[in-house]
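As you look at this complex, bear in mind that one protein chain is not there, while each of the others sits in place.
Chain naming follows the written order as A, B and C, and within any one chain the residues start at number 1.
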Amino acid sequence: MNKSYDALVVGAGIGGIRAALDLAETGRKVVLTDTRPHIGGLLAQLDYQFPNDHCGMCKMLPLTERDSSSQFCMRKGLFHKNIDILLHTDLLELSGEPGTFKAVLSRQSSFVDPEKCIGCGLCAEACPVSVPHEFNAGLTQRTAVHLPVPHAIPNHYVVDLDSCERCWQCHDACPTRAIDFRFSERKDFRILVASPRPDAAERLAGWFKHQNFPFLHAKTGQEALDTLAKDETIRLLVIDVRIDDPDAERLLERAQEIRPTLPVVASCPPEREHEARALVDLGARDYVVGPLNPATLVPWLDKLYMRLVSEERIEVDVAAVVLAAGFDCYDPGDPLHGAGQTLGYGRLPGVVTSLEFERMCSSTGPSGGRLARHDGQELKRIAWLQCVGSRDLQKKADYCSSVCCMISLKEANLARKRTFGRKGGPAECTVFYMDMRVFGKEYQSYRDTAESNGVRFVPARLHTVLPDPDDPAALRVQYVDDAGRITTETFDMLVLAVGARPPKAMQRLARAAGIETNEWGFCATDYFEPARTSRVGVFAGGAFGQPRDIAESVIQSGAAACNASRLVNLFAPIKDRGPEPEPRYRDVSREQPRILAALCSSCPTLDRALDVDDLARRLEGVESVVRVMRVDNACTGEGWKAVAEAAAELEPNRILIGACMPYAYVPRLRELGAAIGLNPALMDVVDVHSLVMGAMSTKHPTDAAVRERAEEDVFTRVHMSLMRLMGADPSPLPEPQEVTRAALVVGGGLAGMTAAMAIADHGYPVTLVEEAEHLGGTAMKLRRTLSGQDPVRFMEDLVGQVTRHPNITVHTDARVALSMGRAGRFFSVVSLDEGSAPVEHGVTVLATGGHESRIYDYGFRVHKSVLTQLELEQRLASGEIDASALSGVAMMQCWRSRDEHRNYCSRVCCAGMLKNLLLLKERAPDLPVYVFYRDIMSYGFSEQYYTKAREAGAIFVRYSPENRPQVEFEDGRPVITAYDPVLAAPIRVHADLLALSTGIEPNENWELAEIFGVHLDANGFFQEADYKWRPVDFLKQGVFVCGLARAPGSMGETVASAKAAAQRAVRVLSEKRLVCGSVVAEVRDSLCSRCGRCIDVCPYGARSLDLDRDRIVVDELLCQGCGSCAAACPNGASVLRGFTDVQVMSVIDAALGNLPTPRTAPAPAAATPESDPEPATAAPDAADTGPTEDPA
Amino acid sequence: MAPATEHADAATAKAPEAPRAPAAAPAPAPDPRAQALEAALDEVRHMVAGCMQCGTCSASCPNQFAMDLTPRRMWRLLLHGYADEVMDSKTFYLCSSCYGCTLRCPRGLPLTRAMAALKRASILRGGPGQRRHGAFYATFVDNVRRLGRVNETDLMAHYFVALRDPLAPFSFMPLGLRMLAKGKAGLHGSPQRGRLGPLFAKVREMEEKP
Amino acid sequence: MERFEPTIVAFVCNWCTYTAADLAGTARMIQSPNVRLVRMMCTGMVDPKYVLKALLGGADAVLISGCHPGDCHYINGNYKARRRVKLLKEILTGFGVDERRVKLTWVGASEGNEFAETVNELVEDIRELGPGETSRMMVI
Partner (left out) sequence: MATTVSLEVRDANPTKALREFLARLLTEGLAGGVLAGKHLSANGGPQGAVMPTLVTDPALLETTDPLAPSFPLNAARLVSRLTRGEGEGSLAAVLRPCEVRAFTELVKLNQGAMDNVILIGFDCYGAYPNADYPRFIASRAPDEATLAFLAAASKGLTDGEGYTLARACKACEHPAAGGADLNIGLFGVDTGQRLLITANTPRGEGLLNRLALSDTDPAHAQARESALEELIAARSEYRDTMFAETATATESLGKLGAYLSNCISCYNCRAACPVCYCKECVFLTDVFDHKPWQYMGWARKNGQLRMPTDTLFFHLTRLSHMSLSCVGCGQCSNACPNGVPVMELFRLVGDRTQRAFGYEAGRNAEEAPPLTVFREKEFAEVTGGTD
């Protein structure tokens, strides 16, 4: 029987992780796969991410029930009790119907047993291979057996079979026998060769005598089929394309019928290679071209064998699928589509891609983060060239990759930071661009900051890149400036801002998943529902459907998860889900601490480095330790069984495991806890191996001093853990809180209605409050989308669905007057015409929307000829404006946007302009249309409409904020005077109409912000918890934000954010009771003076003064366990569980060897090296030395 | 297409004087030649409409140094409706059809073709500019047609005649002498003479067919 | 003569620096064996008491290390830590404790080499300074 999951998420980058977590947190079982050997996708390589130039990925981790997932840096890894992660795994096939899909996965083997690999690296030392390391974008070399990423925990080596030279030295070097190339099974790997050549099998057997594969021979197709039919032990079929009776194609088809999972490969003479390729298209795995010779065939076939026997085919039943395979970076070195040739990429070492530059800035990169020229000289002048492989019809990319502008800004910032304080001053940074696309929420100010920090922006495209004749390591670049002058400048480095491309295996994945791709090879998605693919039940998360930045990817994944969750819900409603069996833990709060310690000795490292028996003896002497046992395999089930048995015998109330890679064991602790009835918060795992690994590989392990040192180190570390565990608070966590399983959605526009529908579809009652008389909001005013859909019908349908939905109560003409409570349990009052209505709800979604700004300027509202783009859209739709009767139309972008008035890009205006422009041009092709703009923000696939608009003959005139177009009126008709930078001359445009892109403003939100205890940003939008990682959350849990109230966005983006918010809301509602994390703050009221310092420092607002009871209270769901309050409290009235003063101070004592242990006890003089100081340094001043506090 | 722009202040403008084309005043008498010219220019406008003014064409042009308008500005003028400025310029005549701009244009515009189309339009239009800038071009082609390859001496002789400028030969004298000295230009006849005649005839035949 | 090996208690944040320390540890970049890592959830929870306890208990130096400003998992814990360390330095330097014995740094998750560098630098500094006074005093 197949393992079954609620959802399959393909791609374990940031998008996939978000989708998987969103589903897992609502109790859905998820299988998360990635073709790479690590999680994190592209972001594993990016240490710094705009717009704050730091990481913060960990902020994605669950906030409620924190204990069910990992609580450490996500670069190390991730686990969640409801997620199974399969790396090195591809989706082969997806069959069946939504709700009952069957997915076939194939997991490649890394040939290194993760249960045995201790990451010592001896294999890599032995490996003779040297190939470019993908992690560092090829800037460093790696061996065939290597660590894919430096920071994963546990970090296991993997063998890259493609580059392996089959010398087997790694196998011999491995101290734990973790590497397995399956030597012994070759003799059972029966290979059937279907070839007309009479000696085919004998010849092969001769070549493979070392491998000893059994070869069988079939001279005709029929013979091969007969053999297959009767001999089930055949493991591989080799088809020579020259076979007849039946021919190769037919043979392959029939063979697949007889043995569907049998791997088949083809062989062919060079002239018939196309036939072999055709066989691969039909399902053969690979082919080999003759004339065959043992030097190439043997490694090829042997590697094939190793793959076949070690790769795993996994079939799973899933209800829904989320595809989040992200994007790849454009390769300018690609021989077919590369732009590198003209730009010197691959030829001049100073020309690098943005990804390569990113790695150069990274501490784990080739130079450890030190920026230098390739000849070692200081990097003084760096240039970035935008749109390499994007917005380039020649490179088949009529789209904008959306992220490169911001990446270049970030890299310029980084470059300046990395070179700051150096003698010659920070590096000079120059960005060559066409349009700086800073269309995200805070991106304009990000650009402004870069500009004020000295980053230079040049609107030009570099053309020629040559080595500088005076300084061959530098680059001489040429471009034409606005005035048309050829300009030559010298740079030390040129960074190509490479665009996004569909993932390499996109075609295969699309075929396997049965989805359509768009003309650029990305997943085709629905305009209004960008998370929807062409196949029902298969959703697109992250940047799979379009290149996106982190925030947008996270939102997109939330939307995909929400769609998947809705589907899963049809098959297994969360509401009806039985409560998970809660483990019952023994109450040990009245017992003295009794610690069972177990040291893993499965790996020889520890024993080699120190005297483990002595160590165990010493540890047994530590206070509260009842036994120190040695476990053979702490990493396997058996090892844990031994611990469980000992626990049953000794009834300890604390357990400490000394093993390697503690993070890997956290899920095990939960299991052990359930098995022996002890709360896992009273258990811990301490790493005892990494400390001695250094000693083992670099120093002679038999040196007594080294061994003693190692023992001391390990002892101290374990001792510290014992002390922390000893002080662990055994009292139960705060009582979980009952959840009111209903939602309040404020705002009845597109976002509010979408969120309400999504929550209601999960079976929870929703109260939808709209201030206006009717549902609909701003989206109701739209008449057309850029790609031609009908928003009116879409909105009318949605309003209809919402009004009819049995779980949704709609209040129009209504406002929220009051709200109190906390996540899971709110009480609000809605004031209506006919009085007020109380609402009890567990979550709140704020979707109060925004509107087109109106600023009375440029003759707006004075002259009839001036109107906003939205008005133009409506009048074009109604026929009020007849395009053919016009003699000229002018359009003005960024009107009072992206400047001191409203320093953000409203995102939608350029698309709105293009939409009206194209409609005008469609109706009157010869109508002159002039667009005055700063940067056209046609990000993503809307770029194609910009191209179309240009092609349709519209004239775009760039202006700078310092030199804005001037508008006068002649007979009520606008006359615009502007400076055309290309003509280097002013121009005057006479038009009948002037359409202004006025931008989006949020609706008045401050009152709601106050009512719900959330914040607004400087522009009046709601301030999300974290721009990148928690875009629809507030710091206050249980309240979510979406739509224009969060940030400007298109209808599709609004829908996505609404669904993402709904999914977050469902996460709270899916629990009957909400449980806090085990690291949570508490108040010892008897000590508390109510000074309120803890309230001031709490970043989550989790603390408040309860006036009725006159005490400080902690909202344990809001509390994330940062401990700020504990540090701020002078007398320990505020306590963080797991990190109490007693615990930390005794850990410090243990760290310093200040606690009694059997060995230190009898001979204090020889205790530690520190206590044996040099006389000369020990007594410089009598007052400083002696027992100064001697009462005598 | 009625151009609706004008230079606001011709005195400060570096671009040539703009014709004040009345917004809605079509030419009174449709001259077939003018119509053909307008159609030819429209074709070019259509070719370059997708231009984003990135300047790659200008930067990649090896002859840009000699042009009076950079290619980018020329496309821009054309799109703005300043056909005369474009027609009066020698930029497109200086295009040596290296295809550098076409290869590198991120919008994939057929710029070399557009240059050639401008040359054709210019011939259609005639006028003193065309004679001046077109002289070399016409002489060159004629030279190739007659001799089967370029004979520098013969070319220059015909060019000077076409220029109708008695002083022109003197300005080229130093270069001519140096070339003669290095054997780069000679008076000997071409063995290829007339070999391209059938090719030219075929092209003309093809062009004349509708 | 054996080289003086300083004992350093390092309070590192669970998110960034602990990861970096792991990275440095697995990459074996840290030369001194005497760095005792005490994992805290956040630098913002490092009570001045802990630093004092470590120094009085015989540590030759105390290192506090967490996420870069703007990168704190808990939003702003590192800013609070910076003020506390400022305060501690003001107090302790007056009593002849060299400023270098209390060190605060920001080390991001992938900055294993920065962590190793920080530690190695600190070790060098402390070697130069010699053992802390308290390692010879009978104070707790």
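One rule holds in what follows: contacts are C-beta pairs under 8 Å (C-beta built on N, C-alpha and C of every residue); 3 or more make two chains touch, one makes a residue touch a chain.
Predicted model only: the values in this text are computed from it and were never measured.
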Touch partners, limited to displayed chains, of the chain removed from view: A, C
Which residue of A:R381, A:R964 or A:R1090 touches the chain not shown here: A:R1090
Contact partner of the left-out chain, one of A:P299, A:G514, A:G763 or A:G1132: A:G1132
Interface with the undisplayed chain - residues on chain A: 421, 623, 1086-1093, 1096-1097, 1110, 1128, 1130-1133, 1140-1142, 1145-1146, 1149, 1153-1156, 1160-1161, 1164-1165, 1167, 1171, 1181, 1183-1185, 1187-1191
Interface residues of chain C (partner: the chain not displayed): 48-49, 52-53, 56, 58, 68-70, 76, 79-80, 82-92, 94-97, 104-106, 133-134, 137-140
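Note that in this section only the chains that are shown with their structure count from here on.
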Rounded Å distance between chain A and chain B, as computed from the means of their C-alpha atoms: 55
Distance between chain centroids, defined by C-alpha means - chain B, chain C (Å): 73
Residues of chain A engaged with two or more neighbouring chains: none
In chain C, residues with contacts to at least two other chains: none
Residue ranges of chain A in contact with chain C within the complex: 47, 52-56, 58-59, 71-73, 75-76, 119, 150-151, 153, 155, 362-364, 368-369, 690-691, 693-694, 697-698, 709, 713, 716-717, 720, 1035, 1079, 1097, 1099-1100, 1120-1124, 1126-1128, 1136, 1139, 1141, 1144-1145, 1147-1149, 1151-1152, 1154, 1169-1171, 1173-1174, 1177-1178, 1184-1185, 1187-1190
Touch list for chain C against partner chain A, complex: 1-2, 4-5, 7, 9, 14-16, 18-19, 22-23, 25-28, 33, 36, 38, 40-42, 44-50, 53-54, 57-59, 67-68, 70-71, 73-77, 80, 84, 108-114, 130-131, 133, 135-140
Complex contacts: residues of chain B adjacent to chain A: 1-9, 12-15, 23-24, 45-46, 49-56, 58-60, 64-65, 69-70, 72-73, 76-77, 79-80, 103-108
